[in-house]
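Below: one structure, written as structure tokens.
For this depiction, one protein chain was excluded, whereas all remaining protein chains were kept in their positions.
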Amino acid sequence: MGDNFACLDDFEKHALSVLPKNALDYYTSGAGAQTTLEDNKRAFSRYKIRPRFLRDVSKRDLSTTVLGEKISMPIGISPTAMQRMAHPEGELANARAAEAMGTIYTLSTIATSSIEEVAQAAPKCVKWFQLYIFRDRSVTIDLVQRAEKAGFKALVLTVDAPVFGIRLADVRNRFTMPPHLALKNFTSLSMTKFDDKIEGSRLTGYVASLFDDTLNWEDIKWLKTITTLPILLKGILTAEDAVLAVNHQVDGIVVSNHGGRQLDSTFASIDVLEEIVNAVGNKTEVYLDGGIRDGTDVFKALVLGAKMVFIGRPALWGLAYNGEEGVKKILRIIRHEFDTTLALCGCCNVGEIKREMVVHESHHSKL
Amino acid sequence: MGDNFACLDDFEKHALSVLPKNALDYYTSGAGAQTTLEDNKRAFSRYKIRPRFLRDVSKRDLSTTVLGEKISMPIGISPTAMQRMAHPEGELANARAAEAMGTIYTLSTIATSSIEEVAQAAPKCVKWFQLYIFRDRSVTIDLVQRAEKAGFKALVLTVDAPVFGIRLADVRNRFTMPPHLALKNFTSLSMTKFDDKIEGSRLTGYVASLFDDTLNWEDIKWLKTITTLPILLKGILTAEDAVLAVNHQVDGIVVSNHGGRQLDSTFASIDVLEEIVNAVGNKTEVYLDGGIRDGTDVFKALVLGAKMVFIGRPALWGLAYNGEEGVKKILRIIRHEFDTTLALCGCCNVGEIKREMVVHESHHSKL
Amino acid sequence: MGDNFACLDDFEKHALSVLPKNALDYYTSGAGAQTTLEDNKRAFSRYKIRPRFLRDVSKRDLSTTVLGEKISMPIGISPTAMQRMAHPEGELANARAAEAMGTIYTLSTIATSSIEEVAQAAPKCVKWFQLYIFRDRSVTIDLVQRAEKAGFKALVLTVDAPVFGIRLADVRNRFTMPPHLALKNFTSLSMTKFDDKIEGSRLTGYVASLFDDTLNWEDIKWLKTITTLPILLKGILTAEDAVLAVNHQVDGIVVSNHGGRQLDSTFASIDVLEEIVNAVGNKTEVYLDGGIRDGTDVFKALVLGAKMVFIGRPALWGLAYNGEEGVKKILRIIRHEFDTTLALCGCCNVGEIKREMVVHESHHSKL
Partner (left out) sequence: MGDNFACLDDFEKHALSVLPKNALDYYTSGAGAQTTLEDNKRAFSRYKIRPRFLRDVSKRDLSTTVLGEKISMPIGISPTAMQRMAHPEGELANARAAEAMGTIYTLSTIATSSIEEVAQAAPKCVKWFQLYIFRDRSVTIDLVQRAEKAGFKALVLTVDAPVFGIRLADVRNRFTMPPHLALKNFTSLSMTKFDDKIEGSRLTGYVASLFDDTLNWEDIKWLKTITTLPILLKGILTAEDAVLAVNHQVDGIVVSNHGGRQLDSTFASIDVLEEIVNAVGNKTEVYLDGGIRDGTDVFKALVLGAKMVFIGRPALWGLAYNGEEGVKKILRIIRHEFDTTLALCGCCNVGEIKREMVVHESHHSKL
């Protein structure tokens, strides 16, 4: 098995058959009726590629530069919580795979490996740290300082989670972490483990009691006072918020709906990408995650203005398959698909990608 | 079971497995091919939410004011006939649940509990009385006077039922009430029970013989002469009728297609809401029912101009599950979902909801 | 059984379970991939009704006047070939049912009962005769003269069949008539029976050898010279041909795609109705058939400009169920549905139907 895994979905199918229900439900779920979760994938198929031929595509280069760092390809790893539920080496294996493939790994605040462990496991990897802001601001200050010290290159502030989305399977499972795991970025028991007396998803209870739901634009100013790292906002979905982000001088925006896990029945992230790119112009870099499953998805996002894209769940399926090797295999497959797409579109590198190379499927029905 | 019911649809699934066929078919059915019934739900998924972030949403207040009465949330209970088929305490349990949750209960004319019983069961509940006009106008005058006396706060005149829609399952079942139940708002035998000699649905026969199909705008004037209660029209589906309603100085409009039970192949109620809101401006309050199944539906209806929404069938599923407790559980779930939606959209209360927070799914395909 | 048949589709389901494969396939089939066949039905669901309320609808009258004849409702019977495959009394039973219900029966040229037998069976019925033109024009002249003599009120010239559509099931079945039946409008053996040496559908072979594929607009002039009956063209699908029809002074147009049996992948008939109605203005009457299955379909066709509609297959299912009684039952059901639709739209008669009462489903997505 695995030998003939040919695309990212093959790894998902495998994970569905091997992971325990509690973890699997947590990983796969979207919020509510999961329309946004499904749309994240389906929306890509509504964009059609217009390929150009008879161009010399023999010398292709997939690398790009993000926040001034050169990476080998415009495909990185999104932050996902508790990766050790997928594989004993969790975040460490994932980061090592990103390192090996020359791309970015984003570590979640809610990780089962600590900032320092990850830094040590993948010292040369371009690492970003995803930040949730705790009511107790000293917790956040501590996380930021440790991330800086450990050589992380950017802070990814997740803005779409003042409260947590309602993921029905987790409510039904009364989701909690397996007992042998802990949230390794903290020390106090109440922050490393979930309170099992809470009804429904215990993670949601954890978030409700510890995360700061007063978080607002003023806090961006505050965050800038406690760090010199670039600050990215993850979860922006409207031109209005994108403009505010520019006005607050953030260094980047991740267009994302949190993999369909926060507000159900918002748009697929690819559907709002261009609205945001147009709103910010070249004043900040824009990235995207949500539903990226093959190389044509990557290409479409780049055409519509993303500087790079990130994958969340697929890396978890890679971990579940075979730890670091599994994630590397996934990254190699999607890299090869993206490379093939570039060649079949007559492009040698991401700089040759042009806006007219993608149109909405409704384009021809308007003729 | 029930312990892990996480959303309203879980209660529907349960009801489908426990209610007897005759009652279940009556409750679930829509008219004809049931396209409007299905569309009532599906249509919501065609509206997409544009959420705003980085706003302090720590202090949320779901309350609103309807016809001058403050209620705890913009979600009430629609009138549905014969609720004792779902639970021995029927209307009483339903009204008590609304009372406990601080919202509006609407009692149907065709109820298996009387006006007075309901008033006594839930004295503090804001109660509305849904009116059908009988050929014998003295029947209607009696109902109106009793509702006034019992402290009901408004009359909801259902305008979409001059004749009853053709609900195929009821025709096939030759639907009738179980023998131990009666329509408790009346006294004469011919009005408390259905005539079993009629072909097809006996309820339809009942309606055809007793309801007034000459009902017209002049009767609104007459109704105003016999009551001082606010008058709402339930079932308006066009801007044209909405304007007439304003001209006849009604106090509110319930945009509704009777849960898809009257005219099949009309629009989903959410699809016509804005046309009506635009037509009436702020000259009267507009509410909506039909297909509301979770908190995002409530949010969308409010964005498109509804002052509040009502649920019909879900309350019946709550009753079938566990009487008053079941309905309370349903109301708590949808309240929590609506609260979460508000927070994830950057709103602290219904006043902060803005028109641009919802667009049609076709929005981005037009770019 | 049958007692609880509540809609026309119930009769179709019944027919599917009782008719022999050869006849059933012939009756149900559309041409090619059957996209037009399916679309004929589905297209109706894309038109949405905008109902008006609070109008006195107590006195309803479904009658209408077609070609100067008053009929009890705007729903008649389309010509369908070989009706005795569905019931021993075939065309006779069908015509009697139309007579009993006060509406129009159209007899096919390719009938298993003769013009004279039908006239005798249903003397008071408003009968139309559907005409195919044979290479041997004396055959046509004979048919026309006999129809006139037998009191038929109009000739319905089918224009969409210069050759026959390819109906795959008939090709596979090598469709032929059961041996005990004959085409009763003819006398010579070669015209009453199909040639069994032909490959594929023998009906198609029959048509290819006998029907006149030179038929053109000049022949309309010729037809007018041999009859004083009104001439209707059945099968017109474009404004261009409708204008030509007016120029050739025909008395009516039946918008029809032959129940999806001729050219697959043309539009549903309801989809082209308005284009044609607009093209002809009030210069000729326009009717429609294809996919009419319930009362809302009838209403929509009338809103979009049809003077009346016809049903083809449903009458065959009525025959298969119970001969004349079966067809009467079907006509009563759809009449009742249409009556209910009128009432729920605030109309007392067909004259009160207004154009704004139907819009395309895409209407609201354009806002």
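Labels A, B and C are assigned to the chains in the order they are written; within every chain, residues are numbered from 1.
Here is the rule we use: contacts are C-beta pairs under 8 Å (C-beta built on N, C-alpha and C of every residue); 3 or more make two chains touch, one makes a residue touch a chain.
All figures in this text were calculated on a predicted structure; none of them were measured in a lab.
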item: Omitted chain - touching chains that are shown; value: A, C
item: Residue of C:Ser188, C:Thr214 or C:Asn282 in touch with the missing chain, whole complex considered; value: C:Thr214
item: Option touching the unshown chain, where C:Asp241, C:Glu325, C:Asp339 or C:Glu352 are the choices; value: C:Asp241
item: Of C:Glu12, C:Glu99, C:Glu117 or C:Glu274, the one touching the omitted chain in the full complex; value: C:Glu274
item: For subunit A, residues in touch with the removed chain; value: 4, 6-7, 44-45, 47-58, 294, 296, 300, 336-337, 340-341, 343-345, 356, 361, 364-367
item: Touching residues on subunit C - with respect to the absent chain; value: 32-33, 35, 46, 159-160, 162-163, 165-166, 168, 171-172, 174, 200, 213-217, 219-220, 233, 235-238, 240-241, 244, 262-267, 271-272, 274-275, 360-362
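Keep this in mind: only the chains that are shown with their structure count from here on.
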item: Arrangement of touching chains [line / ring / star / complete / other]; value: line
item: Copies subunit C and subunit B - interface residue numbers shared by over half, same or different; value: different
item: Furthest chain, CA centroid comparison against subunit C; value: A
item: Gap in Å, rounded to a whole number, between the CA centres of subunit C and subunit B; value: 42
item: Centre-to-centre distance between subunit C and subunit A (centres being mean Cα positions), rounded to whole Å; value: 59
item: Interface hub residues of subunit B, defined as touching at least two other chains; value: 361
